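Removed: one protein chain of the complex. Kept in place: all other protein chains.
So, subunit A:
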Amino acid sequence: MTATGSLTAPAPLTALFVRLKLSLLRNGLRQSAKRRAAYIGSVVFTLLFAALQLLGLIALRGHDHAAALVTVLAAVFALGWAVMPLFFPSGDETLDPTRLVMLPLRPRPLVLALLVSSLIGIGPLFTLTLAVGSVIAVAHGAAAAAAGVLAVVLTMLLCAALARAVATANTRLLSSRRGRDLALLSGLFVAVGAQLLNVGVGKLSGENGLASLEPVADVLRWVPPAAAFDAVQGVSDGSYGPAAAQFALSAAALALLLWWWQRGLTHLMTSPDSSTIQAAEPRRERPAGARPALHRLLPDDRTGTVVLRTLRYAWRDPKTKSAWVTSLAVGLLVPFVTTVQGGGSVYTACWAAGLLGMQMYNQFGQDSSAFWMVAQTISSPRDAYLELRGRALALALVGVPYVTLVVLGSAALMDEWAAAPEALGLALALFGALVATGAMTSALYPYSIPQDSGYKNVVPAQAGLAWAGIFGGMLTGAALCAPLIGATIWMHTAGADDRLWLLLPLGAAYGAALALAGLRLAAPRVAARLPEILTAVTKG
C-alpha cells in the first residue's frame, strides 16, 4: 500500500468499499436455498482445495525443484488473475468502475479503496494460501522468512492490481457485444483447459516430472510476481544481490500497474460510456454481386443456403462456436491424452466422431427463437428434409475430413496403421448414426439453450427433456452401430485379417445410409411440429 504514495483522507472511502465487499459476500447467502447451497458448496470446495495445495507445497519443502515449481505457480496465478475478469466479468460486481461514475470520487483514494476491497474474498484467500505455502516450501532461515512475508504482500497486491487494471482497461470491451461474446467462450476454455491440465499433471507427477519446469522457471524468475518467490529462494541461498533486484523489479511492476490502472480509471470515468459508441466497425465492403468463395462453391438452393448459414454460425455465434470448438478440441485431445498416458488404441479416435456427431442434436434449439424464420419457410416435409439435410451436410463438411484426420493421426501416433481402416469405418458409421438420431431428437425433443451463459446449455425446466433426448439418442446411435461392431469382431475372430479394410467402405456406406434414413424419418415430424418446436426453443 506504500506504492500509492501520499493520500488525502482515504480512510472513509476504503472502509466503505471494504464494507460493500463484505456485504456482497454476505449477500451470497441471501439467495434461494438451492443457490445458497451452491454458493456455500463452492466456498467449501475452494477452501478444501486451497488446504490441499498448502499441504502439498509444505510437503515439497526441501525438494530439489521446489523453487522452480513455486516460481511457475506464481506466474500461473498472476495470469489467472489477469484473465479472470475477461471471462467472468460478473464474478465481482465491484470490478466495474463505471458503476461509480456518478459519484464525486478522486482517482487516488478510489484506487486504494478498490485495491483493498479486491483483496477481500474467496479468490484472494485462495491465492494467499498458495502464496504462504510457496514461501514455506522455499524459505529457509529468518532472513528468508522475512523476505517471504514481503513476497506474499507484493504478490497479493500485484495480482489484485493486475486484475483491476486489466478489467479497467477492458471495461469498454467487457460492456460491449464483443466482450459478452468473449465471456461466452469461457466454457470452451474450461473444457479444453481441463484436458491440458490432465496432461500437464500427468507429466509432472511422473518420474523427474518437476525437473522439466526448470527451463520455464529460468525465464519466469525475472517476471513479477514470480520474481518475488525466486527472491525468497535466493535469500535462503544467500544470494542477496539478485534477490534485491528481483524485489525491486516486483515493486516497480506494482507501481507501474497502479499508475496504468489509475490512468485507465480516470479516462474511463471522464469519457462517454460504450453504449453510445459503435460496438463494431462495419464489415469489409464487398462489391455488389460478389459472393464469398464458399458461397460460390455451394449449390444455389435451400441446401446451400442452410449449409452456409450453419457454417457462418459455427464461426460467428459464440455459443455455437464454443460447442463446435469444444467438441473438435476434446475429440482431438482424447486420443492424444490416452496415448500420452500410455494406453488406448486407434479406436479412441471414435470420440472425435461421437463428439462432433452430437452437434446434430437439438439443431433448432441452437437457432433459439430465430427458428421462426426457418419455420416460416417450411411448409412441407420436403422443406423440412432439405433444412435438416443442409445442417447435416454442414456438419459432415467439417466432420468427415476431421474424423479421417484424427483416425490417421492416432494411427500414426500409436503406430497402428493396420487398424486405421476399420477404426475409420466405425467412426464414420458412428457419425452417421449420431446425425440420424440427432435429427430425430431435434424434431422430437427440442429444448432452449440459454443465450447469455457460457456454461448453461439447457434451461432448468427442460433439463430432463434434454438429457433424455441426448442419452436416448446416444444409446440408439450406439445400438445402430452394433451390426458393424459385430462384423468387425466376427472378421477378427474368423481370421479374415486381410479383408479388414472392407470395413472402411462398409462403415462409410452404412453411416451415410443411417444418416439419410434418420433425416427422412425426422423431416415429416419437424414439418408437423413447427409451432411446438418454436415454443420449446424460445424459453431461453
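Note that in this section a residue touches a chain if its C-beta (ideal position, glycine included) is under 8 Å from a C-beta of that chain, and two chains touch if they have at least 3 such contacts; residues count from 1.
As a working rule, contacts and distances are computed from a predicted model.
A chain of the complex is left out here; the name its UniProt entry carries, from "ABC transporter ATP-binding protein", "Reductase", "Acyl carrier protein" or "cytochrome-c oxidase", is "ABC transporter ATP-binding protein".
Annotation: of A:Ala67, A:Leu119, A:Ala323 or A:Val374, A:Val374 touches the absent chain (contact as defined above). Summary of contacts with the chain left out: across A:Arg302, A:Arg525 or A:Lys539, the touching residue is A:Arg302. Residue in contact with the omitted chain (choice from A:Thr339, A:Thr404 or A:Thr538): A:Thr538.
Note that of A:Ala139, A:Val330 or A:Leu530, the residue touching the chain absent from this view is A:Leu530. One chain is missing from the display, and on subunit A it is touched by residues 177, 278-280, 282-286, 288-289, 300-302, 304-306, 308-309, 312-313, 316-317, 367-370, 372-380, 530-532, 534-535, 538.
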